[in-house]
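Removed from the display is one protein chain of the complex; every other protein chain stays in position.
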Amino acid sequence: MQKYLKHSLALILVVALIAISGINCGPEEQQEPEKETYKVGALFSTTGAASNLGVPEKNTVQMMVDEINAAGGVNGHPLQVIIYDDETNSDRCATMANRLIEQDQVLAIVGPTTSGNSLSILDIVTTAKIPLVSCAASIQIVTPVAERYWIFKTPQADKEAVAETYAYLQDEGYSKIAIITATSGFGAGGRDILLADAAAYGLTIVDDQVFDEGDTSMQSQLTHIKGTDAEAVVCWSTDKEGAMVARDMSTLNMEIPLFCSHGIANRAFIDQAGEAANGVIFPAGKLLFVDEVPDTDPQKDTLVSYRDSYEALYGAGTVNTFGGHAYDALSMVVMALEDLEEGLSLAESRAAIRDSLEQITNFAGTGGVFTMSPTDHLGMQPGSLAMIEIVDGEWTWLQ
Amino acid sequence: MKKGEAWASPFLSESDFLSCSMSADQFLQYLLAGLSQGSVYALVGLGFTIIYAVTRIINFAQGEFVMLGGMLSFTLGVSAGLPLAVAAILSIVITAIIGAIMYLLAIRTAKRASVISLIIITIGASIFIRGIAGTKEMWGVDAVRPLPFTGSESIGILGAYIQPQVLWVIGAAVLVTVLLQLFLTRTVVGKALKACAVNPQAAVLVGINIKTMALIAFILAAALGGIGGVVMAPWTMMSYHSGFMIGLKGFVAASIGGFKSPIATVIGGILIGVVENMVVGINYGPFTSQYMDVWGLVVLLAILLIRSGRLASEEA
Partner (left out) sequence: MLARLISKWPYLIMAVLLIVLILLPFDWFPGKYTTLMIFIGISTMVTVGLCLLMGYTGQVSLGQAAFFGCGAYISGVFSKYYSVNPWLAMLIAAAVTGVFAYVIGYPILRLRGNYLALATLAIGVIVWIILRNEGPGGPDGFSGIPALSIGGFAFDTSFKRYFLVWGFCLATLFISQNIVRSRSGRALRAIHGSEAAAESIGINVAQFKVKIFVLSAVYASLAGSLFAHHLRHISPQTFDAMASVKLVVMAVIGGLASVWGAIFGAGTTRLLSDEILVRYHVLSGWDIPIYGLILVLVMIFMPQGLFVALRSASYWLRYNWRELPSITKGIYERKVLRLRSGGVQS
């Protein structure tokens, strides 16, 4: 009898599985896509290598949805953001994107978190004719604009970050640098730009090292750099690896300064690098030094209110630029939703939202001031990034 | 690699040629880096070896024990503020207990399952442990860094610089290996473990309880992993997904040791660590930091294939 019970268990399990998924698919069918609730999709990497970026993005979106719905929704329509985790995996990202588009039938998609995942769903989004506002850095996401009709993005381009860094290096009189980058999409993209643009700023790259996300030590790569005559090290990665580079440099008694990417604009970097974080210089958005931003800056109000709301919910000092990118992205989608006419079909709504997004002018977000146009789906002016130095565990603005 | 262009695959470039040479203190630096990373692999490999030797199971959750050791020592040592020694020992004990629980709940209940089913069970357990560690209620997605045992001022040795924690890692590996050897050869329990490894049926005949031995093996392996995590985390930080790659490299180390000899496992781990770091130092052609992991694996494949002649008579 035991054996048969075990077998019935198998049958019951399968039936249960089917039943559960059946229940889940049921209610979806009845809802008309554009009636009462406005459904927006979000793809963030809340687990996996980019989780330090994805979690604040998700937190931000959830915070915004609560605020908007408490204030009555968008033109009376409740806002619902369906957030999926892509596990920093482009296969998963594509699956979830398809799910958002076909099953959840959302009006627009915010995210993904990483450049790699954003690039991976470009075709899907374009074929499905649904607008996407990415939270990733690579400029490839929105260029060439002719092929990126449906795609926008909010973070400053990696090209811009490199330009700021190189300009600073040039002003300070550096001529020989070593670069050390992560093999991730973000790091590799940064490396391409670092290599390509160095000469324009009078910089020679004397060493070019890479490391993997899973590595526990960058000492060997740094030892190699130490053996060259580099005057500074430029590291392009996100916070966890960046912190390790900083600490390893300190361990190896390397005297030359460390410059990082905007990927370390996160308190986790300071926590993990400890003492070694002091003296690190990197470009970042104004969220990191909100109080020092002059009142005349058009972004000031947005920065202060976002910082205050986020930290009220998640703790002091937790605000970071990644959450800010999600804030900018969802804000723009909400602005587009506010202009949305009633009674349009799903396809028409998506197209209308896309058009509205393209017409956004002078929107003061956390990352910069956005003016979208048919030839520019990033819409940011240069100067949205500032150089920041970490002093005594705090971010200070180098003016 | 430029995106979007027709790609060609340049393995070499002019600057590589120039950076081929290495100075003495650079060599020492790479060697020390390799020794320290290799020690971690060795500790993990020992855990794999013990479990495999006694139960013939590849425990995919071995890397997670390392992760748990590190995370727990952070929670106990930093968040709860316990003194270092207490936090360390407690972390190891808790990890060992988790290993025991895993064995009792997951392995022992799967009576007479095939080896591959047991492997999948350990995979499931590793996913479970990793997942729990990553939930918001536990440690979430951030990396943590427990306090280093003796400060973080780097020590200079003949022109090379290391963190003092590295010495703890190497020291722990050495100490553990010695103790383990003593345990296996001098104590009754240890000898019983070895007996199970050599011939399970004969062990049963002389009255050794295989199930108890398996439990002890799991506890021991979990403790080893925990020790690895405790000494390693202050040096390299730890997060909920650190366990996978560490487990993989440890698995490689154990294979070099033939899943039998602890000494060979340790040598294997250190070999992998040193090879990986030397490759970075050479920085010429395909021997660059980009291909660091590859060369350790190539060495492994070479060893496996050379030995495959001798292994042909060994059962799977």
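Letters are used for the chains, namely A and B, taken in the order the chains are written, and counting of residues starts over at 1 for each.
FYI, contacts are C-beta pairs under 8 Å (C-beta built on N, C-alpha and C of every residue); 3 or more make two chains touch, one makes a residue touch a chain.
Just so you know, these numbers come straight off a predicted model, no measurement behind them.
In the complete assembly, the contact with the undisplayed chain comes from B:Ile132, out of B:Leu31, B:Leu104, B:Ile132 or B:Ile210. Residue A:Gly189 is the one among A:Gly41, A:Pro56, A:Pro131 or A:Gly189 that touches the chain not shown. Annotation: of A:Gly41, A:Pro56 or A:Gly116, A:Gly116 touches the absent chain (contact as defined above).
Checked against the full complex, the one of B:Ser23, B:Ser79, B:Thr187 or B:Ser308 touching the unshown chain is B:Ser308. Listed for chain A, the residues touching the missing chain in the whole complex are 4, 6-11, 14, 17, 20-22, 24-26, 28-29, 46-47, 83-85, 88-91, 94-96, 98-99, 102-103, 115-116, 119-124, 127, 138, 183-185, 187-189. In the full complex, chain B makes contact with the omitted chain through residues 1, 3-7, 9, 52, 58, 60, 106, 109-110, 113-118, 120-121, 123-132, 134-137, 244, 248, 251-252, 255, 259, 290-291, 293-294, 297-298, 300-301, 304-305, 308-309, 311-312, 314-316.
Assume only the chains that are shown with their structure count from here on.
One finds 33 Å separating the Cα centroids of chain A and chain B.
In the complex of the two chains, the chain B residues touching chain A come out as 1-4, 15, 19, 22-23, 26, 29-30, 33-34, 36-37, 40, 134, 140-143, 145, 152, 154, 156, 161-163, 232, 235-237, 239, 241-242, 244-246, 277, 280-281, 283, 288-290, 292-293. Those residues of chain A that touch chain B in the complex are listed here as 46-48, 51-52, 55, 140, 183, 188-189, 192, 207-212, 214-217, 219-221, 223-224, 226-228, 240, 243-244, 247, 250-253, 268, 271-272, 274-275.
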